[in-house]
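The structure is given below, and queries will be raised subsequently.
Of the protein chains in this complex, one is absent; all others appear in place.
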Amino acid sequence: MKPPVRIVVALLGLVASALLAAGCSDLGAGGLDGPTETAEAAPGPGNGELTISNWPSYIDRNTVSDFEAKTGISVDYIEDVNDNNEFFSKLQPTLQNRDPAGRSIFVVTDWMANKMHNLGYLQKFDQKSVAPAMANLVPSLQHPAFDPNREFSLPWQSGMTGLVVNTAKAPDIKSINDIFDPQYKGKITVLSEMRDTVPLIMKADGINPEDATADDWLNAIDKLKEAVDSGQIIGVTGNSYINDMARGDVVAAIGWSGDAIQLQADDPDIQFVMPEQGCILWSDNMVIPVGAPNPAAAYEWMNYVYQPENQAQIANYNYYFSPVKGVKPYLKKINPEAAKSPLIFPTESFTKNCSTQPDPPRLDTAEIEKAFQSLVTGG
Amino acid sequence: MKAVNWIRERGVMIFAILVVIYTLLPIAVIIAFSFNDPAGKFNFTWQGFTTQYWGDAFAISDLNKAMLTSLELAAAATIIATILGTMIALALVRYQFRGRRMANLLIVIPMTSPEVVIGAALLSMFVYFQVSTGFITLLIAHIMFSISFVVVVVRSRLIGFDRRLEEAARDLGADASTTFRTVTLPLIAPGLISAALLAFALSLDDFVISNFNSGTTVTFPLYIFGAAQRGIPVQVNVFATMLFMLTVVAMVVTVLQQRRAEKLASVRPDQEDGTTPGLPASAPATATS
Partner (left out) sequence: MGAWAKSKGTPYFLMGPGLLWLTIFFVLPMLFMLSVSLYQGSLDTTFEMTWHFENFKTAITDFDTQFVRSFIYAGAATLLCLVIAYPLSYAIAFKAGRWRQVMLLCVIAPFFTTYLIRTYAWQTILSNDGTVVNVFQTLGILGDDGTLLKTPTAVIAGLTYNFLPFMVLPIYASLEQMDTRLIEAGRDLYSNARTAFFKITLPISMPGVIAGTLLTFIPAVGDYVNATFLGSPNQAMIGNVIQSQYLVTKDYPIAAAISFIMMALIVLMIAIYIKFAGEESLMGDEAEVVTAK
């Protein structure tokens, strides 16, 4: 065997040149160059194609085809948002080039909408075009802190993060603290969506998540970490916890309100349990990315789903809070049971202890996110 | 002694049959559950037999689109990788040249690198150059990881190739390109087909590298990964069953074809016993030996 000196030399040369090249030019910093406040999406005739990215299990079978029939717009409705972070990571390389991969609407949670906006990836709405929808937005969602005038986001659905419990296998889980009960060891999961899980743990410890310090966040994460390491909590998952619940391997989870109802088809014992400490409230929002191919169609879609009767059809399927005024009478017509559900029309007493989904203290976000991620990948 | 041997020899065979059952078990589950009639959206407890989902196999448009994307991607990647890989194999087998070691290394290392590293490295580069990830980046990646496997399969085929056949053709007055077309190509064609099928299968099945470089393009495996979060629709089992059947048919066809080719080629005096790529994924080629 000849000494592979030449190969080593050649490789070193390549390494050196790549390093030099890298040293000379910085990797493109996130965000777009130039002004981040972008022109309003111009209205236009509503036709052609519309591509939407949404979360799975968020729409009934008919809404898309009804919309197509009514407007002549052909819709590509893609259920490819499984996790805010993951969706964003996959999209960021294209978003940087002002290219939203053909999509005119994304549906992302409040904090992610805010993040995308801050990076300059989103368009401001043309308020005139979206006025019919805005007129039907329920008052409680009109002025969120991250977008006080709803300039770039419009709720798709809102919901609660609380406990999803198999009431036959774990009848006595009522409080967040109960998930740490040793008798349920290995049968508990929590959400990998940090802003859902960690605030609930803080609430259980008597901390108001809306003014929690970085230490509060890190302490709550430590508490979770211990439970994960000991095997008490068996999963830190996104959507996939519902698999484990349906299979009966997991008896209680920190989960989303609509899921409980959707799981009942597989196991009628699965219920949404409002934790004694209250829940976390959030919205998933429709946003229009910079470079969206057909904003006019996007507005038509928004206006369409904000018609109470169309919204009733969606609410009847997904059982999340409806952000639209006047849905109840229409829902009553198609499904009187659903119209009574506090999951779709929460009463004030039902959600009295709930908090709006908080962001961690801004300067410490990276550190907190990193600590949280170590739950997912063990350690 | 004989009795002991008898048991021992049967023992090995019984063990082997158990292993075959073990490898087929998940496939049996997949096929069985393509006929399941789930109550809710989860298809993992047996509820009852139905052929409904075979009838509605193409009812989920996202799934169809993902499958189409995968097929387009696999077809494009296969054609390009097979051409590039075959050219490399020809060079490696038929020529002496400086830099052979380097070339060999360049081919071997991608095959022996963990997919997660390859995927991550490619993404690093695409992000650096601000390339939008999507179908094109997927195609680039799939060609890249298929080339090495094509080289291995075609190369093993070329090694057993009797070059006197080509010489004979030229003695009879054929020019180089005619010889290549009428003698070389038909003889290595089974190898090319094996290589192409392998590249196609690798591309169709790839999840890890694709997951890094897909952007928002959804391939069949990526669709499954997404769907697995919220309950895989029965149609996925139907698709998987069809894929399995196709694989079996494709493998059987290649086996038969290669047997025929070997018969045709049996004029060569020192025939080697088929091909022996040392690599797992070169399955179709190996299955023919």
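The letters A and B name the chains in turn, as written, and every chain counts its residues from 1.
In this section, a contact is a pair of C-beta atoms (placed from the backbone, for glycine too) under 8 Å apart; a residue touches a chain by one contact, two chains touch by 3 or more.
In this text, all values refer to a predicted model and were calculated from it rather than measured experimentally.
Chemist: Looking at the whole complex, which visible chains does the left-out chain touch?
Modeler: Looking at the entire complex, the absent chain's contacts are A, B.
Chemist: Can you work out which residue in B:147, B:218 or B:234 touches the chain that's missing from view?
Modeler: B:147
Chemist: Given the contact definition stated above, which residue among B:39, B:57, B:79 or B:103 touches the chain not shown here?
Modeler: Going through B:39, B:57, B:79 or B:103 one by one, B:103 is the residue touching the chain not shown.
Chemist: Contact with the hidden chain only, please: which chain B residues?
Modeler: Residues touching the hidden chain, for chain B, are 5, 8-9, 12-13, 15-16, 19-20, 22-27, 29-30, 33, 44-45, 84-85, 87-88, 90-92, 94-95, 97, 101, 103-118, 120-125, 127-128, 140-141, 143-144, 147-148, 151-152, 155-156, 159, 170, 175-176, 179, 201, 204-205, 207-208, 211-212, 220-221, 224-225, 228, 232, 236-237, 240, 243-244, 247-248, 251-252, 255, 273, 275-283, 286-289.
Chemist: Contact with the hidden chain only, please: which chain A residues?
Modeler: Residue positions of chain A that touch the missing chain: 1, 14-15, 18-19, 21-23, 26-31, 83, 85-86, 89-90, 92, 115, 119, 186, 228-229, 231, 234-236, 243, 247-249, 366, 369-370, 373-379.
In this text, only the chains that are shown with their structure count from here on.
Chemist: Between chain A and chain B, what distance separates the C-alpha centroids? Give it in angstrom.
Modeler: So the centroids are 37 Å from each other.
Chemist: List the residues on chain A that touch chain B in their complex, please.
Modeler: Against chain B, chain A makes touches at 2, 4, 7, 10, 22, 27-28, 53, 56-57, 78-80, 82, 90-91, 93-94, 96-97, 99, 101-103, 238-240, 242-243, 246-247, 262-267.
Chemist: Which bits of chain B are touching chain A when the two form their complex?
Modeler: My answer: residues 38-42, 44-45, 62, 101-102, 105, 123, 126-128, 130-134, 214-218, 226-231.
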